[in-house]
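Notes follow the structure.
Every protein chain except one is present and positioned as in the full complex.
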Amino acid sequence: MPVLHAKPAPPSDDKRWKIVETRMRRMGDRPYALIEALHAAQEAFGYLDESALNYVGDTLGVPHSRVYGVATFYSYFTLKPQGEHTCVVCTGTACYINGAKEILAGIERGLGVKPKQTTPDGKLSILTARCLGACSLAPAVIVDGAVMGKIGAAELVAQLEAM
Amino acid sequence: MSEQPAAARPVRHRAAVATPAGETRASAYVCEAASCMSAQAHDITVNLAAQCAAAGLTDVMVKRVGCLGLCAAGPLVEIPQTGELFAQVKPGDLGGLITALKSVKPGATPKPQGPFFEKQLRVATENMGRVDPESLEDYIGRGGYEALQRVLADMTSTEVREVVSQSGLRGRGGAGYPTALKWTTVAKAEGKQKYVICNADEGDPGAFMDRSVLESDPFRILEGMAIAAFAVHATEGYIYCRAEYPLAVARLRTAIRLAQRAGFLGANIADTSFTFDVQVRLGAGAFVCGEETALIASVEGKRGTPRPRPPYPAVEGLYGCPTLINNVETFANVPAILRKGADWYASIGLGKSRGTKVFALAGRIVNTGLVEVPMGMTLREIIYDIGGGIIDGRPFKAVQTGGPSGGCIPADYLDSPVSYETLIDLGSFMGSGGMIVMDDTSCMVDVARYFQDFCRDESCGKCVPCRVGTTQLWMLLDKICRGQASLADLDQLERLAKVVQKMSLCGLGQGAPNPIFSTLRYFRDEYLAHIVDKRCPAGVCEIVRLPDARPLDAQPTEVPA
Amino acid sequence: MSRPRIATVWLDGCSGCHMSLIDLDERILDIFGRADLVYGPLVDVKVFPENVDVCLVEGAVSSVDDLERIKTVRERTKTLIAFGDCAVTSNVPGMRNPIGVEPLLKRAYLENVDINPMIPNRIVPQLLPTSQPVNRFVDVDIFLPGCPPHADLIYTLLDDLLSGRTPSVAGARFGR
Partner (left out) sequence: MTVYTLKIDGRDVAGSEGQSIMDVAEENGIDIPGLCHLPGIHDRGACRLCVVKIGGSPRLAAACVTRIAEGMDVVAHDEELEEYRRAATEMMFLERNHVCAVCVANNHCELQELSADLGMTHFELPRISPTVDVDLSHKLFGLDHNRCILCLRCVRVCDEIEGAHVWDVMHRGLETRIQADMGVDWGDSATCTSCGKCVQVCPTGALFEKGRPVAAGTRDERPFLPWLRVHQEERGL
């Protein structure tokens, strides 16, 4: 039996909440819609802040601690706003044996940021991916959505610095 | 790792960009799978269509297709009439292609395409690179939905399971559990509501088979799932797909919509009483969700942690109901088996491993890409004949199969045939089908450390041996790699690996020590070189040399001023 | 045959284990009636002697000095006993490990000091990055956990060793 609870109002009148609300409603506002709802919220806002987590949890009748548990379990969800630019470094096996380690080391040396960190000026976030499935381009990185394959650390750092 | 590879953000566009009104004399198949897409393949399609129109080539068809397989040479365009494959095509330089298209004679026969293609046997990937992944007509034109229609018209669910049983099909997700056995368990399990789930949470690093299948031939998965649903009396299906594969997700969603519209999904499929519908559920970046029970938890909107089995999902799965979970490639084989017959399928293969297997070749290999070969082909044929050997002609060192639960197979066994059984005998594992080739520039201890790092990062944290053990194993391997370890540490490594293997709750933890076992089995000398000689034979590891003989953790700490 | 030579060593610990040894009461006469106490806080010997048969090591290995000493002990001792929780698990000294040496010293010698705050750099031995149990650095023959190990357990163990029986640490446990 679904728990009966009052549906909360969205945290603000930002139109993007409509998208989140619709995605949840299509799944009957049931607890199993949690991950889909978090996807919708992150797509809409770029990250998940506390108001989004509360809103989703209250709508679906999921305890807040569980919402937080789910949002922190999956690496795809991010609770912090990302930098203006993002650089995703693939660390899949093919990229690893073709130099992904050197790329990450090069970024850390050159820009002083580690994976999952954002530069202090908020310009650039460095992320890693388990495998982009683009093994033919190894080592591969994605800079602001564009894949760059067979790239060296120095070349990449130069590009990132130029941004 | 909040990856958001917007690279492959799908672009909505028409099926064939140029379709001749009359007879098609020549065609250009532009690969629009993820790897080529990231190299502007879509611009090629658009530009090529425009230039064909400008050149007055009204009898030329330009269409996007799924993966052409030879990803290393992308972006790729094929002229199927002649079999010519254009590699590394530039969107701004299509003159050569136009010339080739002009010169195709009507009724031309394809010329041989070389061993990369000819040694392959395509079943699960038979439509890959042939059909437009977003065109139902194209799929039907290649025999699509014949199998489902025949099943619904002429067969009982028992008969369908019988055919699958006789084909010898086994789960392509890794463990190789007989598919028909699973189907029968679900069919016979008590419960009004049953589910079919397609496991498309392809997480092994260096594996991209499922991605290519989903991007290239999504209808095939839907058909396979529908047949399975009929065979196990299920009415609802889910495809659990990695969110990191946006192109695959988009194509699946399109395919579902088109199939629903055409009556291949939904109520009363093909005018029978059979009802089955499919929804896509997105993963969110957790490798462990490839494990069945974790996947179910994730579909239910929970933390993707596995639970002990039994009860198996076939009896108590999604929402507590009997649930069939098969992986993408398994479902991709089903329509072909039903269409061509169990005997045909069973005639391919070796021993208890029947049919074909799709492999993703990657690493230090010339022809990085996707291949499908009959079970029983030797590693040498796959790596050298199809894969083109090692980059720069360097010496082959090992091939890693089975992902983080797999192992590294050395050169001595290159002539072993590939099957579920032989790989296990060699201390590795079929896994989902990633094959990472390594040459003398890879250090095997470092590779073991890499996989352990992966496992500890992806451990869900539920059970103690995996949560703590994988980290302890990684710490030991790291110590060895840095030249700080003793022989006693090596003993500890072996002892602990055994504990983690035996005690862990799910396959992730149980399989995590496998890369250690296999590298110890074949490359013990490399471990000893790090420990005894304090040297990395491949020159990969940074051996920490200290002014005095004490190891790192016994170095005095500088007092702050 | 010469009498067995017993030594005790006090590394980074609170000396509570030595107190427990003294708690043997009259049994201490029994033990050292059969063996010689050749080194330790209870006797005035400056250098750890050669040819020690049994050595009870109290405390974790936390400093450069501890490390040098435990190596010497190992070289000159037949049966090395990790004596009490600090030697066995690093126990209380190990509580500093997550903190790190620098913040630790700052807290202890600068932030919490009113008069002439400074981090000592002479006389006090340099700390190792972490405080570790004895078996992280040298082989240990017998572990006797407990904080401190009960005098009865110490007696049983020493009695076993002196009588040539297989030494028993049954009943020993962490903490308490």
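Each chain carries a letter (A, B and C) given by its place in the written order, and its residues are counted from 1.
To be clear about the criterion, a contact is a pair of C-beta atoms (placed from the backbone, for glycine too) under 8 Å apart; a residue touches a chain by one contact, two chains touch by 3 or more.
Quantities reported herein were computed from a predicted structural model and do not represent experimental measurements.
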Please work out which displayed chains the absent chain touches and list them by label. A, B, C
For a quick check of understanding: of A:28, A:63 or A:112, which residue touches the chain that isn't displayed? A:63
Among B:225, B:496 or B:554, which residue is in touch with the absent chain? B:496
Considering the entire assembly, which residues of chain C contact the chain that has been omitted? 82, 85, 88-92, 94-95, 97-99, 130, 132-133, 135-136, 140, 143-145, 147, 169-170, 172-176
Determine and list the chain A residues touching the chain excluded from the picture. 50, 53-54, 63-69, 72-73
List the residues of chain B that touch the chain left out of this view. 286, 303, 307-308, 310, 456-465, 467-472, 475, 492, 495-496, 499, 502-505
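The rule is simple: only the chains that are shown with their structure count from here on.
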Can you compute the centre-to-centre distance for chain B and chain C, using the mean CA position of each chain? Integer Å is fine. 56
Hunt down the residues of chain A that sit against at least two other chains at once, touch-wise. none
Which stretch or stretches of chain C touch chain B in the complex? 64, 67, 101-102, 105-106, 119-121, 126-130, 132, 136-137
Sites on chain B touched by chain C in the complex: 550, 553-561
In the complex formed with chain B, which residues of chain A make contact? 31-36, 38-39, 60, 62, 66, 69-70, 73-78, 82, 86, 88, 91-94, 96-98, 115-116, 127-138, 142, 144-147, 149
